[in-house]
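Structure first, commentary second.
With one protein chain removed, the remaining protein chains of the complex are shown where they sit.
Up next is chain A:
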């Protein structure tokens, strides 16, 4: 299971990073979202992969680590705010510059 999870994270990160290196705003934001998924999953996995052990007292005999979960929960919400901010920045650039380039070149290229 651990190997599967690790390879999943690797491929997820790879897709995200590739998009992050594109020259336009939208793919970059999509890439950012993919990377934040990967980061959240990575942080979550620091509490190890447990099956059927939610951190709710009285629901099971053993519990998974609640701390990474609490951290990731806030990270998901903050990640949303960040994605939204990046998107709006992209829109603002579109409005002001009439361009969605992030490679420092104009629309001529």
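One rule holds for everything that comes next: a residue touches a chain if its C-beta (ideal position, glycine included) is under 8 Å from a C-beta of that chain, and two chains touch if they have at least 3 such contacts; residues count from 1.
In this text, contacts and distances are computed from a predicted model.
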Remark   = Omitted chain per UniProt, picking from "Cytochrome bc1 complex cytochrome c subunit", "Iron complex transport system permease protein", "Sarcosine oxidase subunit beta family protein" or "Monovalent cation/H+ antiporter subunit A", is "Monovalent cation/H+ antiporter subunit A"
Note = Note that chain A touches the absent chain at residues 1-31, 33-34, 37-38, 40-42, 44-59, 63-67, 69-70, 72-74, 76-85, 87-92, 94-96, 100, 102-105, 109
